[in-house]
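Worksheet: the structure to be examined is printed underneath.
Missing here: one protein chain of the complex. Every other protein chain is in place.
Residue numbering begins at 1 within each chain, and the chains themselves are lettered A, B and C in the order written.
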Amino acid sequence: MKLHEFQSKALFGEYGIPVPRGKVATTSDEAYAIAAEIGGAVVVKAQVHVGGRGKAGGVKLAKSPEEAREVASKILGMTIKGLTVRQVLVDPAANIQQEIYLAITNDRQAGRALIIASAEGGMDIEELAVKKPSAIVRLHIDPLVGLKVYHANNVVSAMGVPREHYRAFVQIVQQLYECYIKSDAELAEINPLVITTEGKLLALDGKVIIDDNALYRQPKLAAMRDLSEEPESETKAREAEITFIKLDGQIGCMVNGAGLAMTTMDMTKLYGEADGIGPANFLDIGGGASSDQVAAALRIILSDSNVKSVLINIFGGITRCDDVARGILVAYDEVKPSVPIIIRLQGTNAAEGRALIDAAQIPNVVSAETLTEAAQKAVEAAKKAM
Amino acid sequence: MKLHEFQSKALFGEYGIPVPRGKVATTSDEAYAIAAEIGGAVVVKAQVHVGGRGKAGGVKLAKSPEEAREVASKILGMTIKGLTVRQVLVDPAANIQQEIYLAITNDRQAGRALIIASAEGGMDIEELAVKKPSAIVRLHIDPLVGLKVYHANNVVSAMGVPREHYRAFVQIVQQLYECYIKSDAELAEINPLVITTEGKLLALDGKVIIDDNALYRQPKLAAMRDLSEEPESETKAREAEITFIKLDGQIGCMVNGAGLAMTTMDMTKLYGEADGIGPANFLDIGGGASSDQVAAALRIILSDSNVKSVLINIFGGITRCDDVARGILVAYDEVKPSVPIIIRLQGTNAAEGRALIDAAQIPNVVSAETLTEAAQKAVEAAKKAM
Amino acid sequence: MAILVDKQSPVIVQGITGKQGGFHAKLMMEYGTNVVGGVTPGRGGEWFEGKPVFDTVSKAVEATGATHSLIAVPAAFAAEAIYEAVDGGIKLIVCLTEHIPVSEMMKAVAYVKLKGARLIGPNCPGVMTPGQAKIGIIPGMIGMPGHIGVVSKSGTLTYEVGFALSRRGMGQTTFVGIGGDPVIGTTFIDVLQMFENDPDTSSVVLLGEIGGRAEIDAAEYIKNHMTKPVAAFIAGRSAPPGRRMGHAGAIVEGSEGSAEEKIAALEAAGVRVAANPEQIPDLLAS
Partner (left out) sequence: MAILVDKQSPVIVQGITGKQGGFHAKLMMEYGTNVVGGVTPGRGGEWFEGKPVFDTVSKAVEATGATHSLIAVPAAFAAEAIYEAVDGGIKLIVCLTEHIPVSEMMKAVAYVKLKGARLIGPNCPGVMTPGQAKIGIIPGMIGMPGHIGVVSKSGTLTYEVGFALSRRGMGQTTFVGIGGDPVIGTTFIDVLQMFENDPDTSSVVLLGEIGGRAEIDAAEYIKNHMTKPVAAFIAGRSAPPGRRMGHAGAIVEGSEGSAEEKIAALEAAGVRVAANPEQIPDLLAS
C-alpha cells in the first residue's frame, strides 16, 4: 500500500528524520492559511499516487499566501495520469545546496533489505544507475542481524557527504531503517534528502510503500489508505477478500489463483487483440473461495458497463468447482446479467460443478472444455456484442 | 543488581504475567491496612536479598488483618542472615494445587539464554536437579534469533503441564522471556508458579537479577536499587566508580584489576589466616584510575575501623603508578591515617610513582618489591596492631 | 527417481487439526503419501485419521522419523512454523501459507539456509511426484508418472499445464510449485539444477510470471548449465505496470519484471516459450 508524500514524511518525522513543517490542504483557502502560517515562499505539491507530478504541473512554487491560493486552486482538481488531485501539501520552500538520494527497499533476489544511497541525488535513481553507477552506494542488511550503526557508517562513508554532516547522515540512515522495519515497509525512500544553504538536512520528498501482507499488524498505517484514488469496485473487492484490479478491456474474468488469472487475461488478449478485445479486469477469487465470494466477484465484474462477456476459469485445487458453481448461480439470480458467460470448470469436483450449472439451464451460459476454447468463445461473444 | 520479590513481581506484571495483587508495607499498621483491603487470608513476606527467608521465619500466614499486623510487627526489624528486614510484602494467600518452576538465565558456558522449567516445582531447583534431573526441562535460545513461540511450546510440552493450562503456560514463557530480554536480566525466575485450586495461574514468588553492565540503559530498574541493604562504604565506592566489597578482615586492600585484587586478598589470607588475619575488603580501582579515585578509595578503606593495615598493590598497565602515588598523597594528607600502609608499585611509571612516595617521606608507609613481600608486611603490621 | 519427495518420504503436517491442514492431509494420504503424523501445539496425544498428533515438531520427528513437513497454518504463525521445522530436524519444508509479511520471510529464509534445510514456498501449492506422493494441495488428477519435470511460481497454472500434459499422455517426474512471493525458499535455478541432475527427468517445463528477475536468472542458468530441453510460459503479458497481480511478487516495477523481457531472455537461452500454456505439450513433443 502506497503512502502519500505527506503521510510518508509525517512517518519519517516520527522516527526523528528532519522534514519540512508543511501541512495538507483540500481547498485553496486552506492552502492560503497554511502558507500564511508558514510565512515566506512555499511549495504546493499535488498528493497523488503517481510519479512525474512535477512534469505534469502538479508541483509549484508560491512566493506569498495569495500566490499559494492561486496555485493550489489550479492544482486541486487537475488530473495527473488519470488520477484527480484532491489534496495538496503546502511545504516551506527550501534553499537547496546539495541533493542526496537515500532509500531502503526489499531486494527480493537477495532476500534482504537493500540500502541505496547517492550523494548525487536530484535525478531519477534509475537514470543515475545507468549514467553513473559508481555514484550509487548499495548495502544489503542481514535480516537475522539487522542494521548496525556501522552499516549506516559504511553507507555514509562510501557516499562521501560533507564531513560536517557525517554524523547527521549516519543517524538518518539508522532512523530510516528503523522506520522501514517498524512500518513493515517494502520501500522507504527520501528523494531528495537535501542539505540547505543554511547547512540543515531536510527530507524534501518521501515515498513509503507498506507490505500489504503486514497491514494486519500496522493498523495506524492501514488507516491511511486513500480510497478516493481507487475504483469503487476495487474497494468492494477488497472488502470481500477478493483480489481485483480494474482494467479497460471487455472480457470480465473470474479465475482462481493469481498465475492462472493473469494467464486467462493473457488468453483473452492473445485471441482478442486483433479485434481490440482484451481483459476487463484481473480477478483472483483465491484458494478455497466460498459461494458468497464467488457471488460477490460476479457482481463486481458485472458492475462494469464495459464488460461484454464474462470468462470464468476455475481449475479446482483447494477451490471446489461445486462451490464455485453454487456461487455463480446465486449471483446470477440476483444480477440477471444480459452478457454471455463462458464457464470452464476443471479439477476438484468439476463434474459436480458442471452438473449444477447444467441443471440450472441458464440462458447465455456457455461451457467450455479447455482454457483455449473458453477464451476463444469469450472473445467471440464480446465481438458479437460490440 | 538484585530486585526484591515485590519489585520482581511488579515487573512480571508489566509483561502480563499473572501475579498476586499484594502491596509492600514498612510498618505493621500498613500491613494491617493492606490485609484489610485484600480481605481474607494473607501472606506476610520479608523483603530482603537473601535466600531461606521462610526457614528464618520471614514468611508467615495471617488469617485476619489483625493477625497480619501482629505478624508484620514481628518480621519487620528482624535480622535474616545479617540483613535487617525493613519492608514486608502482604500478598493474598493462594490455594495451591500444583507448583511449577520457571526461570530464564544466562548460561555463560553456552553464551545463550537458558530456559529452565519443571512441573515439579516447590523444592529447591538445585536439589531437584540432583534428585530427579529428568523432571527438569532445559532449552537454550539462539541469541541471534531470540525466542520463538515454538520454543515456549517445546518447553511447555516437555514439562507436561495439565492440558487445560497449556496455552496459558506457553504465553507465560513468552512473557517471561520478553521481561528477561527487555530488562537486561541475568535471571528471571518464578518459583513457584502455581496452579491454584480455582484453576488460576499465579507467579507466587519471583526473583530478578539485572545485568549491572546494562543498568545505564535501564534507568527505571536502576532506580529500584535498595541502598538500605548495602554498607554505606559500598554505596560511596559505586558513586566514585570504584568496585568495592566490604569484608570482615583487618587488611584494607587497594588494587588495580579484579583478578589481582582477589589475588591480593588471597595473599593476606594465605599469610594471615593462621593468626586470624585476612582481607577487610575487595577493592579494584579499575584501569586508568585517576588520582581522585585513588584518594576516594583510600578514604573508603580507612573509614572501616576494623582495618589495621593497608596494602596497596598496583601493577601498572593502563593505570599509571605515578597517578596512583599522587592519589595516595592527596588522600593521606586529608585522612592522616594512623595505620601502616604497605605500598607496592610495579609496571607503568612505577619508578616515578615510587619516587613521589619516597619524596613525601610519610611516616607509617612501607614499600615492598613483590606481592609476597607486601602481603607478608601487611599481615605483620596488622598483627602488631591487634 | 523423481526429486524432493517419493513414496517413502515420511511427512508430517504442521497444523493438521486445522481446517485446511486436515483437509489436505487426508487428500495426501489418499494419494499415497507417507503421512506419519501431525503437529498442533496443545493437542499432542490426540489422533488424526489414525495418525498421531504432537505438540511440537521435535517430538513428532523423534517419534516418527519424519524428514518432510507440510506447513498449513495461518500467516501470522507460518514463519514461526518454518523455524520450528528447521530446528526440529526437518529437511524439506513445504509452506502453503499465503500473505506472510516479506520481512518475516527474509528472516525465515535466511535461517533455513543457515541451517542447511530446504524450504519450498511460501504461498505455493507444494510438490507432487505423480504415482508416488504429494506434499501440498496439487490435485492428484492433473499428473501421471513420466519424465517431464515441472517447476512453477503459480498453483492453478501448474494444474492447467499438468492436466494438458497428462491428457496427451506426457507424464511427469515431479511438480514443484515454488510460490509467487517475492522472497521464497527455493528458486527456479535450484529446481532446474535438481531436474538436470535427475536421471529420470528428460525435459523440463518452467512456468513463470511477471515481477522480479527470477526467470532472467533461470534463463542464464539454462543457457550455461542445462542439457535437457526446457519449455516455458510466462504469465502476465496483459498486466498493467505498477499493479500487484494477486501474487505479492507479481508486479512490474519500472522497467523491471515485464513478461516481454523474461520471454526474450528465455528464448535467447534456447527455451521454447509458449504464448498459450495449453500449447506446451506441442512444444515438448515437436
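Everything that follows uses one rule, which is that a residue touches a chain if its C-beta (ideal position, glycine included) is under 8 Å from a C-beta of that chain, and two chains touch if they have at least 3 such contacts.
Here the structure is a predicted model, which is why all the values come from computation and not from measurement.
Partner chains of the missing chain, restricted to those shown and counted over the full complex, are A, B. Residue B:258 is the one among B:61, B:227 or B:258 that touches the chain missing from this view. Contact with the chain not shown here comes from a single listed residue; of B:109, B:134, B:305 or B:338, that residue is B:109. Checked against the hidden chain, the listed residues A:170, A:204, A:324 or A:342 yield one contact partner: A:170.
Against the chain not shown here, subunit A presents residues 145, 148-150, 153-154, 156-157, 163, 166-167, 170. The omitted chain makes contact with subunit B at the following residues, 106, 108-109, 111-113, 126, 142-144, 181, 184, 186, 211-214, 216-217, 243, 245, 247, 255-263, 265-270, 278-279, 282, 284, 287-288, 315-318, 346-348, 370-372.
The criterion applied here is as follows: only the chains that are shown with their structure count from here on.
Counting steps between touching chains, the shortest path from subunit A to subunit B takes 1. Of all chains, the one whose CA centroid is most distant from that of subunit C is B. Chain centres here are Cα averages; for subunit A and subunit C they lie 27 Å apart.
Listed for subunit C are residues 111, each touching two or more other chains. Each of the following residues of subunit A touches two or more other chains: 144.
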